[in-house]
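A single protein chain has been removed from this complex, and every other one stays in its place.
Order of writing sets the labels: A and B. Residues in every chain begin at 1.
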Amino acid sequence: MKSAGSGARRFRFLAAIGVVPFLGYVAFFLIIPAGSVMIQAFRDNNGRLSLSNLATVLSSQQPWLHSYVVSLELSAVSALIAAVLGLVGTVALVSSSNLLARRLVTTACGVLANTGGVPLAFAFIATIGNAGVATHVLAEIGFNPYDHGFSLFSFTGLVIVYLYFLLPLVVLLTLPPVEALRREWREAAATLGASPRSYWQKVGLPVLTPPLIATLMVLFMDAFAAYATAQALTTGSVPLVPIEIGALLAGNVVSNQANLGDALGFGMIVIVVAAGVLYVLVQRRTARWLR
Amino acid sequence: MTITVPPRAESLARERTRGGVVLELVNCRRTYGKVHALDAFSITVAPGELVALLGPSGCGKTTALRAVAGLEQLDEGRVFVGGEDITHVSPHRRNVGMVFQAYSLFPNMNALANVAFGLEVRRVPAAERHKRAGELLELVGLAPLAERYPHELSGGQQQRVALARALCVEPRLLLLDEPLSALDAKVRSQLRDEIRRIQLEVGITTLFVTHDQEEALSIADRVGVMRAGRLEQLGPPAEVYSTPTSNFVAEFVGSVSRLPGEMKAPDTVAVLGARLAVPASAGAGLRAGQKVDVLVRPESIRMRPTPDGPAVVARASFLGAVVRVVAALPDGVEVTSTLPASEGFTFPAGARADIDLLGDILFVVARPPAT
Partner (left out) sequence: MVAVRRKRTFRWVVFGLLGFYVLAPMAASIQFSLEAGYQGHLSFIAYSQAIAEPGLAASLITSVKVAAGAMVITLVLLVPTVILVNLRLPRWRAVLDAVSLLPLGVPAVVIVLGVLGVYRNLPDIITGTPVILALVYVILAMPYSYRAIDSGVRSLDLHTLVDASRSMGAGWGKLFSRVLLPNMRSGILAAAFLTVALSLGEYAIASIMGFMTFPVWLVSVEGNNPYVAVALSIAALLVTWILLVALALVGSGKRRTTTGFGIGLVDALDEAETSASAPGAEPAT
């Protein structure tokens, strides 16, 4: 298809118009709202540029900093526990040579990784809520966890529930890197005198570390941004940033600072994007090595 | 015919490995379900010798090699290195160096660190092990690439690093599992000679597994041809090539031309109009009057274009150094002959040719009775 230089360029230009709907849509419903949040975070009640919102959020007199801390803690703890347990699951999965079983488990993981929100919260309430089935069973044995300070509607409870969709995600994300650990490495290390432990220490774990960090970032972002599960379970009893934003929007919490919610949202964006950037950086190295 | 091996070059004082140790496998058996990967397999490799295990895939050669390394368990049999029974020693205590087919370099370390890995495991201090690793990279000709990571190296370079890494810990044995199979042809032949040169220089007892007969013949002191878990023949390359002890070996280690013949006596066969002696190794249990196939190497068949010769040329291919001619005998059997191109004969299709047998008969097989 021969075309003169300028003709082709014009053709390209016309074709480029074709992506306008897509880009426009994203701009309209994502960029502009997100941009507005980030800009409004720096506007005070009179609409002038100011850092007062940020100051309020970061102030130790106010509850907002605490909710960031709790959110970060919740995300970090869930991510770490999920990563460790999930990795054990992945290693167990990889050790099986039954392809059908593997396919089944990964499909199940794909389904479970999307299970969350309200139905999941209620399922756990039915299990280990204070009137839950498992709670009753344990009470009959004589050990009612609620008598010993445990509650589903707490930080610990949230971690337990978050694990439900984070664990399968770990298996899915770590399966390719763990499978990429070549048998030849282990065998070569053995012939060179390395015990299995030495191999893991010097080769296995170092090679797995970048993908593991990447996975941790994904888990962290997922847990940090989660709203539905937390809301359905704790309805605000555990201070989390997404919940606080929701409360501000619903007018449940009235603040004399108009754009406080935006400041909180800005903080969320910064944290999530930082995790995302770290993810991308770490993945670049993995891609190079495992080529 | 004997092969002369060049005298060992002066090496960088590898006192301990010069001279090497004896490797012995005795009556090894390994079965997977119904398949015998190794079946009553025994072999002895002399100190400093390079033995090539040659055979088609599934013949057990890799299993044998991995059993020596400790990466495969044997159901029966023993492995002795330098007189010591290592059959039940775990692989990381055997001190054997192994080079795998591909992908064995650790991706999180550069070439130098890879080579130094064995010493690192033995807690040799960094300065010393880097020096040693540097020497070995020199030996394989890759000193300038020491800082490169495996993904920045070509296939051939990776295998050289793998070789340096295996030798760095001064193992008692060197095991090579089809190290050249994943490389392209040109790199393969270069690297093959390099490996042999280094092996001779270091003087290490070596077991080399391959399915490529040219590779085996060109670098080995002795070639062991394997089939279905058993050793069919073991001997110097020329011996295995010219005096095979079975039909399988004859056909595997080089190309074969089949000529129809008839036994006139247990040790004489009539073929191509001549009566030739059948060497003892080439056939046993044959009686006079038996119809047989006589196996010879194509280069042992001489063809000359002659106006009234008995054979008719079917096709001729020019292969650079040789010309391959396929001609039909009066009874229809097709015979392949290889001639040096320098002899300058042309064989147009349909021309008549004379066929002669030079050289020895490889092997004689009784022709199965016509059904």
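Assume a residue touches a chain if its C-beta (ideal position, glycine included) is under 8 Å from a C-beta of that chain, and two chains touch if they have at least 3 such contacts.
Treat the numbers as computed from the prediction; the structure is a model and nothing was measured.
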Chains shown that the absent chain touches, full complex: A
Absent-chain contact - pick from A:45, A:59, A:107 or A:201: A:107
Omitted-chain contact residue, chosen from A:57, A:159 or A:268: A:268
Residues in subunit A touching the chain absent from view: 11-12, 15-16, 18-19, 21-23, 25-26, 29-37, 40, 85, 88-89, 92, 95-96, 102-103, 105-120, 122-128, 131-134, 163-164, 167-169, 172-173, 176, 214, 218, 221, 224-225, 227-228, 231-232, 242, 245-246, 249-250, 261-262, 265, 268-269, 272-273, 276, 279-281, 283-284, 286-288
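Note that only the chains that are shown with their structure count from here on.
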Whole-Å separation of chain centres (CA-atom averages), subunit A against subunit B: 56
In the complex, subunit B residues that touch subunit A: 69-71, 90-98, 100-108, 117-118, 120-122, 149, 151, 162, 165-166, 169, 175
Subunit A - residues contacting subunit B, complex: 182, 184-185, 187-195, 198, 202-203, 206-207, 288-291
